[in-house]
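One protein chain omitted, others in place.
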């Protein structure tokens, strides 16, 4: 197939918007259309995103339905709560991809409990590798749900790391989906460009800090939703992100109890759940035994790297997952899902090779 | 009391040895005696520890019993497994302080299981704030065990962070000591000066990596030992350290289930366990509600900062503890314990003020 | 002498104010009095400077002459341009120490050209090691000018690094003070707590950036002033700071041409200028030949470390100087100068030992 897809990006001055543009700029099937912004409208992109040299001369225009019209795809890289209104004005035939949280959750109650506003609705979920356990126990993947869709909600970055680490064990019944614990080391770009004192370089350099401790982080209901999709009857997860001195990257450590049915399973049997879940996946890879992921291995790439170990002394399975929060955690997931929705090879415009060291 | 204590440091060229010298150099009651080293013997300290300006002209001598003789205190900052032999040659009247692991564990079986060699024996444990629950349920602290001792085993750095975070809840029976999970963000100085590829700056900068995943880390039996001392009948802990791009600091996130006896306890009741455990402690402080520790707050200081939250949705208590791994995690604990053993004010030569930002 | 000096700090919520408090908290002759702030007045210090544990309960009060009255020393850690007004209301008998730029420059024209406002006046300059070449060629140090003064202007941090690196060669006539070039690697704390996009951790981590390029930086006239004091008839210096991913520290590289009178001088003869200038200085040290300073060696310490080399192929002397911008570059210089002004030993409350690694 030889086609050119015209893509607009709303919210081109933020980190998510910039990253989707970085990927689209080298996507062989994409032509970049309107770039919109709020307070930066009227400026050249080069003044705001100077690393995007090929687009430096482009002018940012206001985020309006008019400016976004006439594209095949519209990527919404807007603050949480802002995409619902503009999305409602987009033509139904347009592929709208929301990098924000607005359309991720199925449960309106969850939305209101964690975001405190009215729910904008639920869109098809842009995590192609999400395991889906049907009522009959048959296992499929979310990828199949994305072909031909015209609305995509891109997962949260932390959600992606935790889900990809845990779901094989949940789907296979190897681990209990209750009393799961996840602690993450997060780069600062996940916090966006907001000007807050604790996000200053002087504060972040040489220091680690926790935030949203104690079950308050907005990504929690989304993780629960995913693990339920993978087959969990009930989910409980203690989730703690920590900011560490790097700009990009999430290293997610999760632990979950071996299920009673698999308490005696060998390490190889446990491992098999992960092997099977990700066999043939281009972007989610189980590392060879004994090799542990680092975030540098995934920098700039759409890769999620996973490793798993069984701690027999405590009866828990530990997984470690590394992603680039702005790629597989945000913009790369968007492009991959876009490719699938449009019938393109899912790898178009994406790389698996991290920029390391 | 106005006394001068003469202190020798064996292993003065490593990070732990250097840090104990940094602290002792400004200790008002200390005179620094022999500085010994292995391969660096014969060199000036300034060539190896150039940040220690006041001691730059000092010459490193060989680590022998002769060179260590004639001091009131001998600090052993040697590789694990190396202190037993030299310690056996020190006079019984000398206060010997081991920064290494050799004399920490009570159980010889634990030692052999995790270190693979013969156990050198058990010395009084240098964590003054360790809670001790007696057979009668009475609560004391390890500090009382340290007065007048002539042998001190300084705790492991990760052990200190995890123990200080968890033990109040364990001692008060607020949390279950089983199925505890701890994940740590660790600075690279904890790995010492060993020349390994994954410890290079090019590899560590901009990246996070896990290591010793799945229950293999040598600090695990020591954490279990401490939590049992605090009153736990049985302990199981999933423990995962991660290396993040900072030179110093440990940020330990722990979660433990609310015990069934306290499942209905209010947040304030839970919090009280930590308030009571650390009331009046100069170096271990519970932060005001809502304020979370960062490692920068403790840099260069003997401070451990703790915060606690209850995640009702999952029935777990989450604690976050920050320390400087080389101070409260190693050299500061040594000096504090030395002060106590010698009858000095425990705060002599130590600071609570972190070097921030 | 056994005295207690009561010190107030105006601007206690900024980085400079916080650092002077960190040092004063362990100063054996100091009692910390009023802590004032602007927008943070009414808050506990622990909410703003959580690393200062010993002072966490102190309440910040408004920056008024009333609140600052009744102290022996008042440290002004205010934004540039703000100290003149409050200083004018302080009693003449009080030792006022200005960490800001307002009273550093002798030339009102320089002030107006670089700061764009009216000159507040000139105070004795708080760089004890500044070399002063008299009309008769006799060499003294600024230290002698500080005994008993009641007003002190603390030098700029970049100025300190560059001056200490260059002045021995200038005073000895070894290098030409014209066509000097200085390029600095600077930590982010030098930029203060201001919330600007380029100061975010996400932007600074993993990146280096130049700023104030091309002769526009406000520290330039102060460097020129110092080198003239050291004996230069005329000074021209190209000065470029660069922000690099560390919170603290300045590494200043300077080059200056060997003067025609010393074009044939041996390396040892050149080196002698630096040896003689800093012989006996506790806080400014020339490293042994072949050892180059790093900023980590000086972290948290009042030390400036200097090294010098001659590049014969180009006829230039290169110096590298490392300081902690907040200590020797700001708060440490203030305390050292305060000590001298009050007749205390200049080293009281200060350390030479850096917090490394």
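For clarity, chains are labelled A, B and C in written order, and residue numbers in each chain start from 1.
Criterion: a contact is a pair of C-beta atoms (placed from the backbone, for glycine too) under 8 Å apart; a residue touches a chain by one contact, two chains touch by 3 or more.
Here the structure is a predicted model, which is why all the values come from computation and not from measurement.
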Listed by label, the shown chains touching the absent chain are A, B, C
Of the candidates C:43, C:145 or C:207, the residue in contact with the absent chain is C:207
Contact with the hidden chain, among C:28, C:70, C:215 or C:288, goes to C:215
Which of B:100, B:128, B:155 or B:206 touches the chain that is not shown?
B:206
Specify the residue from the set C:185, C:286 or C:350 that touches the hidden chain.
C:185
Which residues does chain C use to touch the chain missing from this display?
179, 181, 183, 185, 200, 202-203, 205-211, 213-215, 220, 236-238, 240, 242, 244-249, 251, 253, 255, 257, 292-296, 299, 307, 309-316, 318, 320, 322, 356-357
Considering the whole complex, not just the chains shown, which residues of chain B touch the missing one?
15, 187-189, 191-193, 195-197, 199-207, 243, 245-247
Contacts of chain A with the missing chain: which residues?
15, 18, 22, 25-26, 46-47, 49-54, 189, 205-206, 247-248, 285, 287-288, 291, 294, 296-301, 303, 305, 351-357
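To be clear about the criterion, only the chains that are shown with their structure count from here on.
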Report the most central chain, judged by the distance from each chain's C-alpha mean to the global C-alpha mean.
B
Suppose each chain is reduced to the average of its Cα coordinates; what separation in Å results between chain A and chain B?
38
Hey, how far is the Cα centre of chain A from the one of chain C, in Å?
46
Two or more other chains in contact with one residue: find those residues in chain C.
15, 189, 205-206, 245, 247
